[in-house]
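Scroll down for the structure; my scribbles are underneath it.
Of the protein chains in this complex, all but one are displayed in their positions.
Entry: subunit A
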């Protein structure tokens, strides 16, 4: 009996489970195994309870098979394997759940680690926002960059809100995912992605800047994007956008470039680093504007043309129209045709 017990269970402790299943087992082994379980006094009582519950289910399951299979499979039979399997699965599930819960809890407890980066006063944030638009011509001495994340985070969320606004008014239709997810993905992707990329370049070019400073620098650089996009999503003027793009986008780019130049040595590294950053920053603003703005232009063009179809009709045809955006006349024709056929 004891041999059989040891064989079916890889873990000796598992005998406890078999005690529940094989109620007819010898009393000596029962006691031995029971001693095992109760012997270690540092067990979590709650966990024990949980396991007992799991095992009760397993026992019930095994009892069902016992009725079918009879007594012959007592030593190496189905129920031993089944019970063991069930217990292992339950154990795995329990452990995975516990790991998840403790991970979530640790994350929440680790908020304290992030707290120093959010240690700012309102007036400091305001000053940094203003400073992000003022390039400083001082390249001989490394300029100070505050390692702070409150401002960048809030600017990114503001940019998300502005992008949502822009997407809604431009009638952007996104097949996979939601507007919200796209906006968040774009903003955070740009912020984190470009920061890490520039940090990597800075590492290659031997620039003295930390990841935190890079995040802060680029995050505050997004202030110009917020201003420009907020204005141009509400007022649709191409010339106004280009003006704002050059002035605000240029100023914030110059500020970041000045900081990076002051922290890099040598002509070529400076050129590589600053050229990359400036190009990415300016082009991103251009992209954000036109990706969610051009469609409005398309609609307006369509509406201004002759034989104006109802607005709803055009809006429905938008998905088709996007693919052939440059030929708005086609969309118009399609809309008119659709109405005629109806």
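The criterion applied here is as follows: a contact is a pair of C-beta atoms (placed from the backbone, for glycine too) under 8 Å apart; a residue touches a chain by one contact, two chains touch by 3 or more; residues count from 1.
Methods note: contacts and distances are computed from a predicted model.
K.L.:
Can you pick, from "Ribosomal RNA-processing protein 42", "KLLA0E18899p", "Protein YIPF" or "Rpf1p", the UniProt name of the chain not shown?
P.N.:
The UniProt record for the chain left out of view names it "Protein YIPF".
K.L.:
So which of A:154, A:247 or A:291 would be touching the chain we can't see?
P.N.:
Of the candidates A:154, A:247 or A:291, A:154 is in touch with the missing chain.
K.L.:
Touching the absent chain: which residues on subunit A qualify?
P.N.:
Contacting residues on subunit A, toward the hidden partner: 11-14, 35-36, 39-40, 42-47, 51, 91, 94-95, 98, 108, 111, 114-115, 117-122, 125, 150, 153-154, 157-158, 161, 164-165, 168-169, 171, 173, 178-180, 312, 315-316, 318-319.
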